[in-house]
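So that we are looking at the same thing, I have put the structure below in structure tokens.
Only one protein chain is missing; all other protein chains are in place.
First chain written, first letter: the chains are A, B and C, and each begins at residue 1.
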Amino acid sequence: MDIHDLKGKTVGTAVSGGLDSCTITRWLTDEGVKVVCFTADLAQPDEKNIDDIRHRMLACGAEDFVLVDARESLAEAGLRVIQAQAYYEGRYWNTTGIARYVTVAALIPEMKEKGIQILSHGATGRGNDQVRFQLATNMLAPEFEVYAPWRDEAFLNRFSGRGEMIDFCEERGLPITASREKPYSTDANLLGLTHEAGILESLKTPAHFIEPGMGRHELSAPDEPEEFIVRFERGRPVQINGQPITVLDAFLYANAIGGRHGIGIGIHTVENRFVGIKSRGVYESPGMELLGTCYEMLLQLILDRRAREVFETLSCLVAKQIYQGYWFDLATQMALQAIERTTELATGTIAVSLHKGNISFVAAGGAPHSLYSEETASMEAIGDFNHADSEGFLQVLGVSARALAAAGQIKE
Amino acid sequence: MDIHDLKGKTVGTAVSGGLDSCTITRWLTDEGVKVVCFTADLAQPDEKNIDDIRHRMLACGAEDFVLVDARESLAEAGLRVIQAQAYYEGRYWNTTGIARYVTVAALIPEMKEKGIQILSHGATGRGNDQVRFQLATNMLAPEFEVYAPWRDEAFLNRFSGRGEMIDFCEERGLPITASREKPYSTDANLLGLTHEAGILESLKTPAHFIEPGMGRHELSAPDEPEEFIVRFERGRPVQINGQPITVLDAFLYANAIGGRHGIGIGIHTVENRFVGIKSRGVYESPGMELLGTCYEMLLQLILDRRAREVFETLSCLVAKQIYQGYWFDLATQMALQAIERTTELATGTIAVSLHKGNISFVAAGGAPHSLYSEETASMEAIGDFNHADSEGFLQVLGVSARALAAAGQIKE
Amino acid sequence: MDIHDLKGKTVGTAVSGGLDSCTITRWLTDEGVKVVCFTADLAQPDEKNIDDIRHRMLACGAEDFVLVDARESLAEAGLRVIQAQAYYEGRYWNTTGIARYVTVAALIPEMKEKGIQILSHGATGRGNDQVRFQLATNMLAPEFEVYAPWRDEAFLNRFSGRGEMIDFCEERGLPITASREKPYSTDANLLGLTHEAGILESLKTPAHFIEPGMGRHELSAPDEPEEFIVRFERGRPVQINGQPITVLDAFLYANAIGGRHGIGIGIHTVENRFVGIKSRGVYESPGMELLGTCYEMLLQLILDRRAREVFETLSCLVAKQIYQGYWFDLATQMALQAIERTTELATGTIAVSLHKGNISFVAAGGAPHSLYSEETASMEAIGDFNHADSEGFLQVLGVSARALAAAGQIKE
Partner (left out) sequence: MDIHDLKGKTVGTAVSGGLDSCTITRWLTDEGVKVVCFTADLAQPDEKNIDDIRHRMLACGAEDFVLVDARESLAEAGLRVIQAQAYYEGRYWNTTGIARYVTVAALIPEMKEKGIQILSHGATGRGNDQVRFQLATNMLAPEFEVYAPWRDEAFLNRFSGRGEMIDFCEERGLPITASREKPYSTDANLLGLTHEAGILESLKTPAHFIEPGMGRHELSAPDEPEEFIVRFERGRPVQINGQPITVLDAFLYANAIGGRHGIGIGIHTVENRFVGIKSRGVYESPGMELLGTCYEMLLQLILDRRAREVFETLSCLVAKQIYQGYWFDLATQMALQAIERTTELATGTIAVSLHKGNISFVAAGGAPHSLYSEETASMEAIGDFNHADSEGFLQVLGVSARALAAAGQIKE
């Protein structure tokens, strides 16, 4: 789909209010396209004044501006990811990816209401977000078209970088706030920040280079540890430090306390983008990391060996699906439905101590589905485990071990 | 196999020189069994004077005492585990498990030389180590028998706990060093420490409770960060901070610097033992954690998406196999042989900064097989990636996304 | 648990009415145990007269005999296995394993009603069925004990084989029907037959050696093909050859027609028993094979690539869990709950042709969730797939392919 397909039509554009948003809105308008701007409120930590965004978009030529509150649905989506322990390639929570789905799901009904069937976004042609915007839209509203200026030759030929966009906007007196010098770019929402591009593309730039937006580097975190106690019921955080809490507030609170102690701030990853190229990002997600770690401590009490193996397989799958644009498809539904069985069992209270980037286990309790038993675990007590039974157990295991040796299959 | 099968025979006992070793050696002797004691030198951080162990074992009735140097083979085994990134259930390196295989492999040839075909060990009937001792022995020397006093009714009836063993030894004037009060038990080797049992069995005991044996808790680590630069060639650490180094020295050095900064000290895990019960451990493995994290940072540059997926699957498998007693069987060989292909590509230099339990990425380079390219990754540059191609890419992906929607398979 | 623990107590024994059942019942009675016999009606194709079994068991000393109708629950369990496509190690449906769970689940409430808390079974100490009886009982009724004479030294010392059992019964005038010469043993239920042991233990015995109990070898099947048309709705067979049908009748019908044409008769497998030894079996399961193959043909229309990959992973898992005794645990529940999402989509009609062991695809249709589209699949038609888009698609894929080559990672 390119600009020629759009002339005279109305496009719904997902905007953040930044330089890209302004440039695209005005350029489209100049090309004879009617533009309606949509912004999802994702409880961004760097949240700008929404009225400013509205004002700016209208000044750039937008026919209308619509704000959609997606804070709770983002919190719920974040929780499902925690319940699935779905971090991507290593330990990075992919908070940007999650928000793309939430945004598309929030915008589509609003667009439909206005009779708009073309969704436009500002994601580039090398990234993952374009895939998420595209596939989420194709799945949730197959009758929609998706337009991405950064994949359109006409737009690409007009704007080869940041400088030209600023020139374009300044020449037209558009109210942009962008500065020419920006060492890297940042995507922000309730669940976390993603820092990429610019100077971060050099592998000589340390992870500490980024300026945290959700707290502090552990280097400058307080000297005093702080305790954090969270109670989960059926997989949902219901109480923090003794106070009842909603899911949205749980994230806000965990972001604040986690960020203060440098939890999940400055996570460096070189990852495989879906389009097949490596990219480097530095991430912040204090609340996801804190709640997610506590949730994992709770799961350790509950999942037996076999359940844990399935769980880990499905965790990886969900993370991959989110990363690659497939949050809504059947494979994800299958995985989440399986994980739901563990969520139902995830009731318990976890206490941890936070200190300079570290989350240290303090205590666990109140978990009716826990398999942990002090008595059974004990190496000394007799309890329900008869040590002598182990002799038979091991003799049985030994039969196959020796058979392998006899068949010449063992290699030291 | 029980004590009645042993009378008059010679048993080779794996001993550490502690209370168990003394008690078992003397009890077996009293029961008419000839005992030869074997100790593997595993470069334990708490290494006692070996002469003391020899003296003590002979005093307890052993006919002979043999020391086997297994330091280098343990370092090599540890490296293979790092190359496989094989941590168990979460992020715990299972250093005790690894050492059991190294010990059995080291002792068996020595026992054969002395004509001994019964291996005895002091692992309990509820733990994992009994499984590793048994299966490793059955696989490497199927003609051997394995005797475990802690699974023998006669021994279990005689000794129900630590107190009775101390009484037994004191009554006989054996030179034990054990104290009656020991809050938990610790297994130690070059790769790490495992703290379990006693007061650690309560989930009200914080991870910080343990007294570190390989460094400090991050709480008391230095305020100043320290840089650590390691060069890997074909998967092996060959240089640290500019100095050429052997694998064994790499572990010793990484233990020292990592331990000083609280890296990998006090890792709490509630895990699924092979026998099917949950147990709680607190772990230390500063060197494994430090070298292992740097190795993972290097792999991030090298493994494409598909290779990474296979790698992760096999990592989990190797970890499970080590945990469950199957280090030497065909499945492990298969996995390690696959991973070997990635090891060959793992050349590069990683610099990190260590500070109070945190390992922060500083720089990477010198990696000829790296897939990371600043030019290709860039969102702005043109390079070899034509943004407009992505339009076709996404249109193709969109066909199936829409087909899923048309078939009623999508669920928000 | 051995015979000494049972004296004076009441044991509920799962019996088939054969030689084992008679011997065990009488031997237990002789040892001072009260025996109540339970038989699950599993719609065995070789179903004996139930009154005969009752008469025989009472003659052997049983205090009571209870028949439990488990035909429908077995059919439902079989269907779930088909829906999960959970065949074990290759293509064998493990029909015996499934029935063990159904039997235990059916007997426990009856035993509870009679105040019995000890379940006894005749499975041997080397097989898989002992594991299934044990774990199913431990899971569904943890307060129960399980007694297995074939693991009890006293019983093993008394009876070393078939001959001694026949002698024992004949000396006591028990109404057994067993013959001394039996070339192999067979377990039977609605879902299939398992032939093992005896002459089948030799790998020189061809699969054709068995005498089919559910139909014919393909060698003697009719020369004329026969068509079989099954309609599934939400994963359940609702119509066969145009006639509405229940699940139980679907199995009965598919057994009859499939068996007549040699479908799934004489499947040879050398498999890994849970206790770690290899065993050889020859299997019959015409109905499972026929319905299962049609179901797979339907799934081929419905599952996209990603869903299929999850499905296949979970299929293997369910098969392993059933095999190893874990049908009721959390891992199985997770897998089945995931698969349930695909079951809901499995509506469609499949026609196949049956001929001498072959099931050949004839037609498919009526599948609203099918992803197959003649138009889209066509290599020639234009439709919704723009061939030129593929150029961009492949250029994007090519970037990473070339990067791998540039990094020296490719090997021919």
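We adopt the following convention: contacts are C-beta pairs under 8 Å (C-beta built on N, C-alpha and C of every residue); 3 or more make two chains touch, one makes a residue touch a chain.
The structure presented is a predicted model; accordingly, all values stated were derived computationally and were not measured.
Taking every chain of the complex into account, the omitted one touches A, B, C.
Although one chain is not drawn, the whole complex shows that of A:1, A:58 or A:396 it is A:396 that touches it.
Taking the complete complex into account, A:371 is the one of A:191, A:354 or A:371 that touches the chain left out.
The chain that is not drawn here is touched, among residues C:112, C:126 or C:158, by C:126.
Only one of C:110, C:196 or C:226 touches the chain withheld from this view, namely C:196. By the touch criterion stated above, the residues of chain B touching the omitted chain are 275-277, 303-304, 306-307, 309-311, 313-314, 317, 321, 326, 329-331, 333-335, 337-342, 345, 396-397, 399-401, 403. With the whole complex as reference, residues 302, 304, 345, 368-371, 373, 376, 384-386, 388-393, 395-397, 399-400, 402-404, 407-409 of chain A touch the missing chain. Summarising the interface, chain C meets the missing chain with residues 1-2, 89-90, 105, 124-127, 130-131, 134-135, 138-142, 146, 148, 150-153, 156, 160-162, 185, 196-197, 201-208, 218-219, 225, 262, 266, 268-272, 274-280, 296-297, 300-301, 303-305, 308-309, 312, 316, 320, 325, 328-330, 333, 353, 355-358, 360-365, 370-374, 376-380, 382, 385, 387-391, 393-394, 397-398, 401-402, 404-406, 409-412.
Basically, only the chains that are shown with their structure count from here on.
Centre to centre, using the average C-alpha position, chain B and chain C are separated by 40 Å. With centres taken as mean Cα positions, chain B sits 32 Å from chain A. In chain A, the residues that reach two or more other chains under the touch definition are 275-277, 303-304, 309, 329-330, 333, 397, 401.
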